[in-house]
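Here the complex is missing a single protein chain, while all its other protein chains stay put.
We call the chains A, B and C, going by the order they appear; numbering starts again at 1 in every chain.
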Amino acid sequence: MVKRIEKKPQDKLTATGNSTLNPFTEPIAFVEPGEEIEVSTWDAYGGIISPTRTFQEAVDQGLAGALNPVTGPIYIRGAEPGDTLVVEILDIEVPEWGGSSIIPGFGALEGWLNLMKPRTKISYIKEDKITYETDHGKTIELETEPFIGTIGVSPAYEAIQTLAPGPHGGNMDCPDIRPGNTLYLPVTQKGALFGLGDVHAIQGDGEICGTAVEIGAVVKIRFNVLKKTIAWPRVESDDMIMTVCSARPLEDAARLAYRELINWMVSDYGWDRDDAYMFLSLAVKARIAQIVDPLYTVVAKVSKKYL
Amino acid sequence: MVKRIEKKPQDKLTATGNSTLNPFTEPIAFVEPGEEIEVSTWDAYGGIISPTRTFQEAVDQGLAGALNPVTGPIYIRGAEPGDTLVVEILDIEVPEWGGSSIIPGFGALEGWLNLMKPRTKISYIKEDKITYETDHGKTIELETEPFIGTIGVSPAYEAIQTLAPGPHGGNMDCPDIRPGNTLYLPVTQKGALFGLGDVHAIQGDGEICGTAVEIGAVVKIRFNVLKKTIAWPRVESDDMIMTVCSARPLEDAARLAYRELINWMVSDYGWDRDDAYMFLSLAVKARIAQIVDPLYTVVAKVSKKYL
Amino acid sequence: MVKRIEKKPQDKLTATGNSTLNPFTEPIAFVEPGEEIEVSTWDAYGGIISPTRTFQEAVDQGLAGALNPVTGPIYIRGAEPGDTLVVEILDIEVPEWGGSSIIPGFGALEGWLNLMKPRTKISYIKEDKITYETDHGKTIELETEPFIGTIGVSPAYEAIQTLAPGPHGGNMDCPDIRPGNTLYLPVTQKGALFGLGDVHAIQGDGEICGTAVEIGAVVKIRFNVLKKTIAWPRVESDDMIMTVCSARPLEDAARLAYRELINWMVSDYGWDRDDAYMFLSLAVKARIAQIVDPLYTVVAKVSKKYL
Partner (left out) sequence: MVKRIEKKPQDKLTATGNSTLNPFTEPIAFVEPGEEIEVSTWDAYGGIISPTRTFQEAVDQGLAGALNPVTGPIYIRGAEPGDTLVVEILDIEVPEWGGSSIIPGFGALEGWLNLMKPRTKISYIKEDKITYETDHGKTIELETEPFIGTIGVSPAYEAIQTLAPGPHGGNMDCPDIRPGNTLYLPVTQKGALFGLGDVHAIQGDGEICGTAVEIGAVVKIRFNVLKKTIAWPRVESDDMIMTVCSARPLEDAARLAYRELINWMVSDYGWDRDDAYMFLSLAVKARIAQIVDPLYTVVAKVSKKYL
């Protein structure tokens, strides 16, 4: 039977405990490497929207509480500072609806599209299909591509808001952190102090209006610990290795991701550094994960068949 | 029979005539809309490297001349300021080798990877395969994915160097400008005054070392003219519409491309603006074309099946 | 007699307690509004360099501990979330020497000036003069212009490293936070939980090598509390009002500072918003405070005689 870690009830969520990744909050669960666990997560709104209540209405009703809350901290036994936490994403159970919103003051085109009004749009989800009803009367069906938007470990000594990504993971909004893939995170605290939330049923590159189809979900994962040190989050799929880096401006996020990928090719696959640089100039793929959070995120990838 | 436009001999290349897109240079050819033409192009080095001569050696021998030269200007009859030039990319004939280089002072990780040395690497091409020999003794085979790196029309009154991209096209280094796709460019001069060059046999996202597998090639294209006005280059494939925008920092290139795509959905497909914004937050794809030229380039795409 | 708050001994400094501004650490002192106090501060190195030990030597000897440590938290009675903390900078007592350093991996021209070597340079200070000995054999005398580099209050729920500036203050490295001027900070915690350190005997605009003449100092200040809310740090001198904002890229720090200054003119001085915008286009002064920390800082100023 799979061990299940429940999210805290909404009225028990706290700003530091759930809206930061931090070394101060008591773990809510202790997990063994290799154990399969299920974690229930809040949506990015902290559960305050519904098919009958928009985000703006919820804010006006005073319901807005923890921002982008994570379920955690989860203590992984055996994880020590300097280690790498391995997170296998096994499955994501998607609910029957999710909501995307325009939130004035937030979003990639804020200031570029004047006069946007607050708005929440509910999309229903059934048998891996999302139904999007357009304003001009069309019904569009999208395949779900669920992934974990916010996932990370405690920073070394800071408490970093869960709206921000960084070397510790966090709000990377990277669609490659999805079932079937494995995420690697640099551990800086005993037990790693892991948290996750902000699952998306689908998201475009850049998450441009600031939200995707935001869902509360149940995520099945398995942890392991490697006795090696990495600098930034990494992802591995069946056929690609990927680095996930965050910075501003966006080109610096890209440069970090490219450099980390070169470093990985050099350390683990025997490449010469300058040769890896030239080769990636021919063969790397890059995805803009998001340009709406405090730092922007880019994923750089190269096919394993070349390594 | 297909009309063929030959590139000028290397010793006839001029800085303004071939290393800018401009309204000052006399057309080298006049073309009718609908006519199929072949254009021979210089590689980005202006033809000075070879399997036995690196770029640095060529520079040291005083061979460096026109930078990233284009073949043109080509005058398209009937094209008027305010029109849109349609360029169907029909085919690209690839030669037997191409060269990528590290050029100190150039490239996305210049300053991030200290002590890089100048270097040119020749890759041989045969039957749609590129052979890359790594420094650590591996042979990698890559499928060719040829596309046109620099392609554009004359600016309204400036002469803009062919190393730079912009609203007029130019050095976008966008792999989607490839056979089978159609490029749209905003016309600002009578006859459009089109030029192209800098073909790549393959390129990774970002063109990070500053060069791809650079080739001189023969490109088969067909022009048409639309009596409509666009602001930035657009691309259409069988299944996607795409906008190609350039700016610094990179997030501004992305914002422009997203905004242009929204504008396109509104003007041609009946979408409400804010709804298009929310929908793209779920369904847009974005590619970093390059982060090495005077402005950086991002392509934003959405599937036609949603429109 | 002036109340004095001593910095903790070096071996008692902790990463969270002294290298973040945070709501978790117990106050080391409680202060009344209006009371004049003296605070002793660590230099940015945490006291590990000396005229006979460079920063690199100290690192190699394992002495590097708390980064950019602050003295605090200081609890100001009566300060409540939503208030503004007023900090009058009364005096800075400067020691006999300070040290500036090149630290590879840090600094505004890292990657722009290749191959810089680690280095620490001690400058002696006497009667308000700093003596700088150049490598080419000149002796330069600079007037001291001491100010507080890192000064701020606790964030609302995060623990933010003291290397970073933000709306809460922090590592702004703003030379206008100097004796005679008054700093305003937005309070988000009961008691404000104030900290300061990183005093500079002098600093150029940008703090380009990443360090100034870094000194441990004794700072005389007086707190007050205003029942009004501000969004970012503000400074007032005899003749100017100033806003101090931090972001990346640098233009966003400037835009924030300009906008905050417009907001101030509108709320407190009766200006129309667009008119303030046009007027500042004629009369604002802007200083690049620093471009080396996790966010960059700009100060925008306007003369009180126009308000």
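What we mean here is this: contacts are C-beta pairs under 8 Å (C-beta built on N, C-alpha and C of every residue); 3 or more make two chains touch, one makes a residue touch a chain.
Quick caveat: nothing in here was measured; it's all calculated off a predicted structure.
A.B. asks: Considering the whole complex, which of C:44, C:79 or C:212 touches the chain not shown?
C.D. replies: C:212
A.B. asks: Pick out which of B:8, B:138 or B:248 touches the chain that's been left out of the picture.
C.D. replies: B:248
A.B. asks: When the complex is taken as a whole, what residues of subunit A touch the one chain not shown?
C.D. replies: Interface residues of subunit A facing the absent chain: 110-112, 114-115, 249.
A.B. asks: Mind pulling the subunit B residues that touch the left-out chain?
C.D. replies: 15-16, 19-20, 22-24, 156-161, 247-249
A.B. asks: Going by the touch rule given at the top, which residues of subunit C touch the chain that is not shown?
C.D. replies: These residues touch the chain not displayed: 100, 102, 107-109, 112-113, 116-117, 119, 121, 123, 130, 132, 134-136, 140, 142, 202-213, 248-251, 254-255, 258-259, 262, 270-275, 277-288, 291, 296, 298, 300, 306.
To be clear about the criterion, only the chains that are shown with their structure count from here on.
A.B. asks: Measuring between mean CA coordinates, which chain is farthest from subunit C?
C.D. replies: Result for the farthest chain: B.
A.B. asks: Between copies subunit B and subunit C, are the contact residues mostly the same numbers or mostly different, with half as the line?
C.D. replies: same
A.B. asks: Which chain is most central here if centres come from C-alpha coordinates alone?
C.D. replies: A
A.B. asks: What is the distance in Å between the mean C-alpha positions of subunit A and subunit C?
C.D. replies: A distance of 34 Å separates the two centres.
A.B. asks: Centre to centre, by mean C-alpha position, how many angstrom separate subunit B and subunit C?
C.D. replies: Result: the chain centres lie 47 Å from each other.
A.B. asks: For subunit A, jot down the residues that touch at least 2 other chains.
C.D. replies: Counting only residues that touch two or more other chains, subunit A contributes 248-249.
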